[in-house]
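The structure's right below; bear with me while I get my questions together.
Here the complex is missing one protein chain, while the rest keep their positions.
Labels for the chains are A and B, by order of writing; each one numbers its residues from 1.
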Amino acid sequence: MLILECPYCGVMADETDLHGGGEAHLKRFGPGSSDDEFETYLFHRKNPKGVHFERWRHVSGCGKWFHAARNTMTLEVYATYSAQTTEPPQDVIDAVKAKHPDWEGYK
Amino acid sequence: MSTRLASGGRLIDRSKPKNFTFNGKRMKGYEGDTLAAALLGEDQMLVGRSFKYHRPRGIVASGAEEPNALVNLGQGDRFEPNQRVTTTELFDGLTCTSQNHWPSLEFDVGVVNNYAARFLPAGFYYKTFMAPAAAWKHVFEPVIRKSAGLGQVPTEADADRYEHYYHHTDVVIIGGGVAGLASALAAGRSGAKVLVMEQTHHWGGRAAVDGGEIDGQSVEAWIDATVAELEGMENVTLRTRMMASGVYDHGYVLGYERVADHTPGDGRPRHRLWRIRTKQIVTATGAIERPLSFAGNDIPGVMLASAVRDYAVNWGVSVGDRTVVVTNNDDGYRTALTLKEAGLDVPVVLDARPEATGPLAEAARAAGIRVEPGRAIAKVNGGKRVTGVSICLQAGEGAALEEIACDAVAMSGGWSPVVHMWSHCGGKLIWDEAQTHFRPDPDRAPTGHDGEAFVVTAGSASGPLDLAGVLENAYEAGKAAAKAAGGKAIRKAGPKADAEEAQPMAPVWIMPQGASIKKRMKMWLDYQNDVKVSDVQLAAREGYESVEHTKRYTTLGMATDQGKLSNINGLAILSDALDQEIPTTGTTTFRPPYTPISFGAIAGEARHEIFQPIRRTPMHQWHEDAGAYMEPVGHWRRPYCYAKPGETNEQAVNREVLNTRENLGLLDASTLGKLIVKGPDAGKFMDMMYTNMMSNLAVGKCRYGLMCSENGFLSDDGVVARIEEDTWLCHTTSGGADRIHAWMEEWLQTEWWDWKVYVANVTEQLAQVAVVGPNARKVLEKLNAQAGGGMDVSKEALPFMQWADGKIGAFDARVYRISFSGELSYEIAVPASQGRAFWDALLEAGEEFGVMPYGTECLHIMRAEKGFIMIGDETDGTVIPQDLGLNWAISKKKEDFLGKRAQQRSHMTDPERWKLVGLETLDGSVLPDGAYAVGEGDNVHGQRNMIGRVTSTYYSPTLKKGIAMGLVLHGPDRMGEVVDFPTVDGTNTVIKARICDPVFYDKDGEKQNV
């Protein structure tokens, strides 16, 4: 039963109030993209054992999507942050590094 | 025999007798008794039969760890199998029966398994019952199923109710023994919000049984004073009869409160499931004594030494007149001393250690008890009750030195901390060589959302077993948890007890050390599942070396006690067999619940009508009153049809279709999704959402639109209306409003967040009625005439595929000239609050025009007659608009829309994709729903080649014949051809159908456009 802080409304929200949305920071490929690009965008997912950047929606709360940096092995949540980002902001990277110095970084 | 002593029993009130029955026999106990204590008080040691060999089983323990004493409790709608008598509070009128025997507890035919035990070692069933092949299903399996299974099956639905309770707190303390209370003192004094839960109905745990002093007063007095102090703290909540069932991630704890198990039928909920979110958890869960493995250690009358002591002190029950104590540690002596003090006979204490020199051993000697160091039990004599023991050297092979008559054996194999709550979320254990047990490793605690430890152990759950050590450890644990949860620092000292001197225990895993295989086949590890020392050794010999393999091969620890008594002993035997250290072997995984919890409690209030909430339209009650047959659609219930008395549903549907086509029909369309999309970039956004161009829709007009997933598949459809320059209203399917709203939000928030668009779901703000049929305009005009004025609904003022705002009669209406039936049709939205009145007004005004309400099936037939597709019928998540001949609704001008790129992939443009056509049977019959059309021959899998399938099929009352739509290979190019649909009704018949245009009725659309 995870608990994540919604960065919009500040609520420590129970998992039951949230909806998981899978990998964050996907780049959309539309018409004009190659088959490979499109397949990667639609189906290929990071599935790390460790630090993962993912999307959540505070669906039974403020309704906003947000991002979380979470560990899939320990379930530790390093940070939650705005969904309106194309990659994890530096302070989020720093928060992960602080707890997890041997982490290879966002790629 | 076991009996009630003349005096004693700190937990019972002898002035309040309670009557109960066991196997129909009337018995008596006292308030404060557990069922186990009451049974023992009535000399009922034999209480059940084991799982596999049907051996006689007696009570072994005094708490949640009891493996044997399970009964069928209660009757009828309050019947419950597998109830543990050691955790059942006695109440007046309790009835129970023993389990797993036939015809009776005393004489059980199943005991033949016991005599055949030599042929039924661990895993024997994997090695036999294989021939003849059919025998497993028809002979062996039914026999095995019937002989297994323990408790009886309830036959009636549950009479009780259950509830859930949500609780947020800083610190949860699990366990209300002296450790839990000491932790609670520390946490409570820090100001943190604290919840303390104790699984039994009394505070203090076992400490009062063992005696001693805390802060200069008796343990019992300290417990009372401490509970009083805690009760006085506003920040502390105390609950008894509440067990922590499990610890889940991020500080989530389930509390299982047995509110009314002991007061059945008093109107309170039986169980209350506490769903707790806490910052910190203190597990003050105590320790459990381990049995010793000697031959015949499962015979009724062989019990844990601590349990023997508990029964004497807590409930004034003697489990035997002559009790032999066998131990490998000091604690066993406490039992000997307690029994002696109660005036009972302790013929000998067998101490497996070479010397017995500790203060407790000395005290026993001083009390005149014979103490025999270096001795073991070679064998217990007896069948349904212990009659004596043979004594041997622990160091030898079991040659009997002496026979001692006794009617009970109290065994103590050392103590193991209860680590379940620590382990549920990944807390790790270390092996403590001195105490020979696994205990929590404080450096590897379970971690929470912030990566910090959120569980801390207290008291003997941490390892210390002496009162002084327990109190110190527990107070510190309470302080640490409170601090981590944000409590203030405290200076006040914790409770203290004097340190006790103790002689180290000795690891004794089998008794005697060199026991022969014959003896090892009589040493029980898991009493309920009948797993013996020899079984674990066999598993190791056969290569089932992982602890998980051994567990699963032998079923060790898989019984309803989940190995609380057997696991450590089993691990030790396995490690020895594999010649490896115990920590190398490791433990199996600890999983919730700690002890079994009722399904009723888990389900809570969600039963019957409120199993899931039902969404209701403003007209819902009218439909029910009209006797409509309702079908679930999403979370709504919609009228399928309105059968009149004497009418079948099918007749009703046909009547509704004909009446709507000939006169006037009303449909409650309120469930239809209604989303407002507004903003400067709304047009751009609409063009991405829909396959059609929506940005160029003129204000005041409507357009049918399609939405696809990014994967290209058709996901929803509906009519879009342009309300204002920057505002569109999107109709979605009935089940689709929330899904499509979420879909739009997702794109707006996570992809095009710089677009200025706002989406609102107004589905429930509006009631919507489809007024359909040749008389549709007349009824609206009549309403307008009645109210004076109103909206002009003429063809000229409001042509097909336009909408208008205004008044219909007295109602505020938005009227869409759209049609899903092919008839003249107005879909009229009014504020939800006016919905029912509007519906009533239409019915009243429509009477002269032949008005009838119609349901979803009529709606489906009329749309099928018109060849309109239905999301969920023609689509199933694998269909793209192109399959359905909807290319006209896919904009070629737009560079992009959701699904466009996907629809360019090779399989999506494959000419072999099945395409939508109409189908009519040659004989006019209705094609079976879901039928597949077959081509020539078989595919690579040897399956019949399929070339198409029926997606919608109905009897058309309008055309008086069956009509269908389907997806068929090369379908649109094969008009007029006949295809075969084999039936699956067992008749092996094939239905022939001709491919035709899917529009069966009014192809030119003249009727809707009037």
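Operating definition for what follows: a contact is a pair of C-beta atoms (placed from the backbone, for glycine too) under 8 Å apart; a residue touches a chain by one contact, two chains touch by 3 or more.
As a convention for this text, contacts and distances are computed from a predicted model.
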Quiz item: Missing chain's UniProt protein name, "Putative aliphatic sulfonates transport permease protein SsuC", "succinate dehydrogenase", "Sarcosine oxidase subunit beta" or "Redoxin domain-containing protein"?
Solution: "Sarcosine oxidase subunit beta"
Quiz prompt | Hidden partner chain, touching residue among B:640, B:690, B:803 or B:897 | solution = B:640
Quiz item: Among B:146, B:168, B:488 or B:644, which residue is in touch with the absent chain?
Solution: B:146
Quiz prompt | Residue touching the undisplayed chain, where the options are B:227, B:425 or B:714 | solution = B:425
Quiz item: Which positions on chain A touch the chain that was left off?
Solution: 1-2, 15-16, 19-20, 22-23, 35-36, 39-40, 42-45, 47-49, 52, 54, 70, 72-75
Quiz item: In the full complex, which residues of chain B touch the absent chain?
Solution: 51, 78-82, 118-119, 121, 124-131, 133, 136-137, 141, 144-146, 148-158, 160, 246, 248-249, 252, 254, 275, 424-426, 517-518, 521, 534, 538, 541-546, 548-549, 552-553, 555, 560, 562, 589, 591-593, 596-600, 602-604, 606-609, 611-612, 614, 631-633, 640, 711-712, 872-873, 876-878, 902, 905-908, 928-932, 934, 939-944, 946, 949, 982, 984
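Here, only the chains that are shown with their structure count from here on.
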Practice problem: Find the geometric centre of each of chain A and chain B from their Cα atoms only, then give the gap between the two centres in Å, rounded to an integer. | Solution: 28
Exercise. Quick one: which bits of chain A touch chain B in the complex? Just the residue numbers, please.
Key: 1-4, 14, 21, 28-33, 35, 38, 42, 55, 57, 59, 63-65, 71, 74-78, 83-84, 99
Quiz item: Which part of chain B faces chain A closely enough to touch in the complex?
Solution: 248-252, 277, 426, 447-451, 710-711, 742, 745-746, 749-751, 753, 895-896, 900-902, 904-905
